[in-house]
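The complex appears here without one of its protein chains, the remainder shown in place.
Presenting chain A:
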Amino acid sequence: MDEILTYAQAAPAETVSYATADGLLSSVWLLVAIPLLSAAVLLLLGRRADRWGHWLGVAAIGAAFVLGLSYFLGLRGLENKSVELSLWDFIAVGGLHVDFGLLFDPLAGVFVLLITGVGLLIHLYAVEYMAHDPGRRRFFAYFNLFVAAMLLLVLGNNYVMLYFGWEGVGLASYLLISFWYTKPAAATAGKKAFLMNRVGDAGLAIAIFIMFATLGTTQYDEVFNGVGALAGGTVLVLGLLLLLGAAGKSGQFPLQAWLPDAMEGPTPVSALIHAATMVTAGVYLIARSNIIFSVNTTLQLVVVSVGALTLVMGAIIGCAKDDIKRVLAWSTVSQIGYMFLGVGLGGAAYALAIVHLLAHGFFKANMFLGAGSVMHGMKDQVDIRRFGGLSKYMKITWLTFGAGWLAIIGMFPFSGYFSKEPIIAAAFEREGWTAWLFGGAAVLGAALTAFYMTRLFMLTFHGPKRWTTDIEHPHESPPLMTIPLILLGIGSLGAGWLLATSVPDWLTATAGLSAGEAHHDAVLPHWAIVALSLGVTVLGALLGWFLFRGGTAIEPQPAGVLVTAARKNLYTDTVNEAVFEKPGIFLTRALVYLDNRGIDGLVNGLAAGVGGGSSRLRRMQTGFVRSYATSILTGALLVVAAFLAVQAGWFA
């Protein structure tokens, strides 16, 4: 154990330097500007844009996708594939210098393609999905705002720019979750997401300030080149704070509770923000900061542990949920756990995690949109116990969802196999018992994933009909919804192989991602790991098929300890409530009590006084000035006493 916890310091293998953008790449700022402009137009024009606003939103994302693709191809011929574009000096005072600049490198490039590519399909889908919503234009404005912020997040060339995007996506996500504000659950969920994200954001903000204090800069290249010279403890704290930020945004333990609740928002939001893009920002942050994480093995161990714990936890809870979107949400939590596992393992596994992230973006967006299509046909119901037999009625949704299902459980030759299996294999490539621990967790997660996704698939599309009485003929969704589904379905099938063969090489051009470390031999031969993971997957899927081929009860059944615990999110909400909410409520109550007595008493007193005559009011006023004066006097005595105590050397 001791050797794991020492601050092993390894200097970064190479200095990081970025080329200056010229030619086509000097217009890379358009990627952020176009969606932002479109959002501004949609918000400012108001109702006048109601008729065509959604198409403007789609066109903006389409333009960004085309641009992103051409920039991406433009990188091919360059020797240094990391291209920096400094727009202006954002803050330059004394020792502080922050550049308002963008960085387009292979890592940012693949994210841009994911965000704009999947984003475009989801935008198209939303045109139809939101067709009957009076707030559709506003929805597209927020949606474009989100895309702009997300692109800023991945394109910034320093941590402050990343923080801008980080806050922007948080804000847009908050607005979109509570979009259906008339549902109280949606408003509460928005609040929860906001608060939990603030915890993570505080971590990120303090990490950025620590960079300033110790390195004097937040530019990626300068931070990465300087981090090797920092003390081990500083790097550890810095990394842990970054991890806290990443965990908040990506719904990882211990900040996972908001993500499933966020499903109260419209389904395209769940697909774009809470499955494909924003929740992966944490993975991006760690992958981008890989040089910081690589110099400290303790830090890597923490990241791996968080990933492994979350992936198993998400999978267990996913088995016990009956709401189609919540099952998918917990599955997202679990899959991001795999990505954290990958980025925590370091070395070559960074690229594997990014591949899994991209593949996941496709198949999870596909399944969320599929769920939306099912809901569309089933009068917005979400309870899988009341579905069943839908494969006959919604052929396209059934087929595309099936492709997503095969992809996520990691069945050969679908995309999940190519992206998840290498991470499982990499988890076994550690020394000693940690290989068995993390490898075992990854395999257990694979088995559970196969089980709960099969359960979801069987209960929704097969088995007897268990519909509520008001549904007679579920209908397939219109083409504008099914075409994106088909495209994403094709992506779920083929993307994995394509990505796994091309992206790792491509990503090695990103700063630090090429730094290979000492290679450990896996504790099991590679063929055994492949066989094991495929074997447990088939077993899990078969178990799911066997248990749920005949449908399920439509009411909750009494259950054992484990299932009850899983239904209650493994009691994490209870813990949150006891640790954060109760003291918080108590503190607020206490303060409100004081406030009522002291300050707000005036307002209440005023209301009473207006009715009861001014003499009573006057009595109350003199009382309050006296109490204010007492408060000032007390404060004054304390301040004087403190100064005198300092002078007497009591604190020295």
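Quick notes
Following the convention adopted for this analysis, a residue touches a chain if its C-beta (ideal position, glycine included) is under 8 Å from a C-beta of that chain, and two chains touch if they have at least 3 such contacts; residues count from 1.
One rule holds in what follows: contacts and distances are computed from a predicted model.
Looking at the choices "NADH-quinone oxidoreductase subunit N", "Hydrogenase 4 subunit B", "Pyruvate dehydrogenase E1 component subunit alpha" or "Na(+)/H(+) antiporter subunit C", the name in the UniProt record of the chain not drawn here is "NADH-quinone oxidoreductase subunit N". Per the touch definition above, the residue from A:V41, A:L69, A:L113 or A:L195 contacting the chain not shown is A:L195. Of the residues in chain A, those that touch the hidden partner chain are 43, 46, 88-96, 98, 160, 163-164, 167-168, 171, 174-175, 178, 181-182, 187, 190, 194-195, 198-199, 201-202, 205-206, 209, 212-213, 587-588, 591-592, 595, 598-600, 602-603, 606, 614, 617, 621, 624-625, 628-629, 631-632, 634-636, 638-640, 642-644, 646-647, 651.
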